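Only a single protein chain was left out; the remaining protein chains are all shown in position.
Labels run A, B and C following the written order; every chain starts at residue 1.
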Amino acid sequence: MRQQRKNKPAEIPTASLEEGGSIDRILKSQNLSAKGPGEEYNFAYLDEDTKREIRRALLKAVAIPGYQVPFAGREMPMPYGWGTGGIQVSASIIGKDDVFKVIDQGSDDTTNAVSIRAFFETLTGVATTTETAEATIIQTRHRIPETPLAEGQIMVYQVPLPEAMRQLEPSEPETRSLHALFEYGLMYLKLYEDITKHKEITISYDYPVLVADRYAMSPSPIPRFDNPKLNDSKALHLFGAGRERRVYAIPPHTRVKSFDFNDHPFRVQGWENSCAICGATDSYLDEIVQDDRGGRMFVCSDSDHCQRRLRLASQPEAGPPERLASLGQEAQDRG
Amino acid sequence: MYVAVKGGQKAITEAHKLLEETRRGDLSVPEISLAQIQNQMGLAVDRVQAEGSLYAPKLAALATKQAKGDLVEAIFLLRAARASLKRFGYSEPIETASMRARRRVSGTFKDIPGGQILGPTFDYTHRLLKRSLMDGGQAPPGGAPIPIAKGPGAQPGADGLGGELLGVATILEREGILETVGTAPEDGEPFDLTRQPLEVPLARPGRLQALARADEGFLLALAYSSQRGFGSVHPFVAELKLGPVELGFRAPELGMPITVGEIEVTECQTANQFKGGAGKPPMFTRGYGLTFGHNERKALSMAIVDRALRAGELGEAIKGPAQNPEFVLYHGDNVEASGFVSHIKLPHYVDFQAELSMLRAMRKKFNGSGGPPEPDDKDE
Amino acid sequence: MPSPPKKSLPPRPAPHLSQAPENRLIEAINLEILCRENMRLQKFKTQALESPANPLAWAIAGAPDVRPSLSEAPRPAPMPALAPSEMARVVNLSKTFILHLSGPAILKALEGISLSLERGKCLALTGPSGAGKSSLLRCLHGNYLISSGEILVRDGEKTVAMSQASARDILALRLGTLSYVSQFLRVIPRVSALDVVAEPLIERGMGAPEAKRQASELLSRLHVPKRLQGLPPATFSGGERQRVNIAMGLIWPSPILLLDEPTASLDAANKKVVIDLINEAKGRGAAIIGVFHDREALSAVSDDVYKMNPKKEYGLKRSREGTGEV
Partner (left out) sequence: MPKTARDNLTAPPQNGDRPLLLAEGLTHYYGTKRACRDVRFEVYPGEILGLVGESGSGKTTVLKIVSGQMAPSSGTVLYREAGGAVLDLHKLSEGRRRLLARTELGFVHQNPRDGLNMNVSAGANVADRLLSGGARLYAEVRGRARDWLERVEIATDRLDDRPGQYSGGMLQRLQIARNLVTSPRLVFLDEPTGGLDVSVQAKLLDLIRNLTGTLKLAAVLVTHDLAVARLLSQRLMVMKEGKVVEAGLTDRVLDDPQDPYTQLLVSSTLEA
């Protein structure tokens, strides 16, 4: 049974680098040894006050679904644009007995996912998993897992551009007033132009949504394929934009509707192919370039989902095991 | 009796003697050697070569040492040195396809022929200060470039250099989804900023040369602004490559090109969203960046700004400075920029005197008339 | 306390009055020009009169600048009653122009005019050109401000005093009661004659098809052929334009008709049609006042004649019964 997530702050002495004075003076005064970084840093790197500040912003974000709450984002040992928003949100809510999962482009073994997971393993010692069902906190970039999320789970999204209308109106003060005045005509104007030129809405990722019939929101650059998973979800969805210093949230069971016209309703892209490894036809697929003569292979983007289907398939009563199993093995090597 | 201040020359000599002392610094510290700069400060050297527009690692190292680490000064030194060199011809176009890449990544596909080769990169490192590098620390074990994803195609050789890799851009181009680029005109010499004055509008080859020599910080900011809405570039990295390429030269006597050596370059090809327009079909459009040495951030920024500057050609709305060739091309060169910005240090007391007396006269008039004119609400 | 005299306008070459678009100024020249000295003109001062001056007082005091009471809000004044047969009555009306450009000069166009318009009757205005006939019609139509005296007009159950009527009141009056056929046709270029004539009906809420049908019928009766009806009147001859003008003026059965030389530049056939139209209007009880230089038309339609002449001997001359002869 999933334990209820306890979120008590850890009591590790704060030895943050930012307490003024030149770096050398700090290093000398704390004779930081060359052992692993874990000993000298706070639990999950950020000091407790910063975490409290971020949690306060998150509470406001949950209270106003879809509204971008400014927060004093800090520099992280990761470059901006590589997940600092998501990391600060995860760092401020993670507790000792959480089970943490990190995916990028849908899979746990993508380089940046590996890097972020290692960061949290060293700085929190928290249990990590590659299985969606086991995780209490899932930090993601560009995908929502195929496996349906359960009550109590928290999705943390890494967000590059939090403002859904940024490409239509570069000025931040102007977009903030459009939100305040609930004036989203500009959004429909864009969709109108899209349909006029291309006979359909051609936004393929970061497809804007209306949250709780009030705030226009960028779901982060997930494919439109994943948008429906945000609507009336059992889980809590938290969005962190580090460089732009904004957090926003979708509480459980909130109405999330993708912007569309009644006679040009939101549609999800489909594929003719199926996963070469687990045969799935309803999951988002990655295209593998095999040669320069156009040879392509399609595999599930969500590696956990793919392997879970393989495990189910390899039970006797399921479909032909050999081919699936061998394909699965090949997938392991690739991972 | 007032004696005008003289001794300018003396002051300059003394100042430069002081500069030499501070450049050398504490005599108890061993002097830094060019080899150390070239090997341990390679990225600095590479930036000086790229923006100095001269492939000469040793000279770039010297310039960096002489400039006390001030790279803009070093770039200036290299540019000046370059101007003194006689030009005896143009090399053959380098074939980046045959680059023996030490690093080669693509953001567009999970696996690509020849695999994604991480190579020597800061990517995915945790930006935590490494105590091990403190004085007396031992150097970390050498790492060979491990491909993160094994795929068909060439395996990295013993010296860590990959064989010929099938370019991702080439694959997309063959599928027809990525725009093809016209081949460079066979005859005639390529446009060369150092031999012809920069004029706007400038054809793309000229723009690319200007961007290759432009200040990295400037291009970085422009690229960033274009991504954040002040422009409409949505770039995907089709391929980013780093490694040596052969340099061919067609000596008049021989009549055929011979390889005169290898140079290290960084090449970035982006595929950008384009929903069709200005008579062109929906497709991915190209952005291109190429620099001497290892200048990844510069190559990426260059590719984004190159694509942004093509907004007019592709009928896109102009929404920011990154799309304005005049703004980008006239302000990108940091040798020009640093020169003009710091020229205000030069004596200007003649002009200042003129301005001073003008202001005094205007203030007298201003105060004499009893302050600013009241609102004219008095009747006719 | 009078404020300092206004800087007079920069002396502009006084435009030759006759070039004025309307011929009203031509009429003014022939009038006796009061010499400036004996009026308190020099002492004209421009000052914003806080309380809106009574126009009547203004005419006498001669202060040219009036604080514009925008809606010229009606002020309560005792309202003399109209006799049942009367549709309108002019009471001791005078009209004076203050022309600031040349001088300034005061020009008296009308002086002490009194007459009444009876239901079903046509009153003809006679007198030499420049006697103020057009000016009187313009005052009746609200196109000219009344200097002194009053014009009372019956509008349904109410009686409207023109000197105190607001712009909106006059607009309503023109919609419901007063129709004016001026000498000049003033229309939007490129609008067809048919649309021009149908406009008064559409403006009063009639459907376009029905309005166009009636307009075409009236134009045909005035011998304006169908192929011309679709063309803008700007290209028409003087007579044709006049007939369009008349059609536009008469298509709506107004209770009061003001006609300024309706038969000028018309041939015999069309003159006869206009005379029939006027008599038909009289037949339905309309009160008509018009200027007719053409003797034959005058005698054919007018019941009374009001002689006007610049020598200020104004008076109502009874014309012999029915013949309009004087």
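Just so it is clear, a residue touches a chain if its C-beta (ideal position, glycine included) is under 8 Å from a C-beta of that chain, and two chains touch if they have at least 3 such contacts.
The model shown is predicted, which means the values in this text are computed figures rather than measured ones.
> Where the complex has a chain not shown, which of C:P189, C:P209 or C:P225 is the residue touching it?
Of the listed residues, the one touching the omitted chain is C:P189.
> For the chain left out of this view, which of C:I98, C:V224 or C:L259 touches it?
C:I98
> Which parts of chain C face the unshown chain closely enough to count as touching?
9, 12, 15, 19-22, 24, 64-66, 68, 70-72, 97-101, 104, 138, 142-145, 167-168, 170-172, 175-176, 186, 188-191, 202-206, 253
> Could you list which residues of chain A touch the chain missing from the display?
The list for chain A reads 177, 180-183, 185, 188-189, 191-193, 195-197, 261-264.
One rule holds for everything that comes next: only the chains that are shown with their structure count from here on.
> How big is the gap, in whole Å, between where the Cα atoms of chain A centre and where those of chain C centre?
81
> Based only on mean CA positions, could you tell me how far chain A sits from chain B in angstrom?
Using C-alpha averages as centres, the distance is 33 Å.
> Note the residues in chain B that touch 2 or more other chains, in rising order.
In chain B, no residue touches at least two other chains, as defined above.
> Enumerate the contact residues on chain B facing chain A in the complex.
Touch list, chain B to chain A: 109-113, 118, 123-129, 131-132, 134, 137, 148-150, 152, 166, 168, 170-171, 174-175, 227-230, 232, 275-276, 282, 319-320.
> In their shared complex, at which residues does chain A touch chain B?
Against chain B, the touching part of chain A is residues 17, 23, 27, 32-34, 37, 76-79, 105, 111-112, 114-115, 118-119, 161, 163, 166-167, 169-170, 194, 197-198, 202, 286-292, 294, 299, 333-334.
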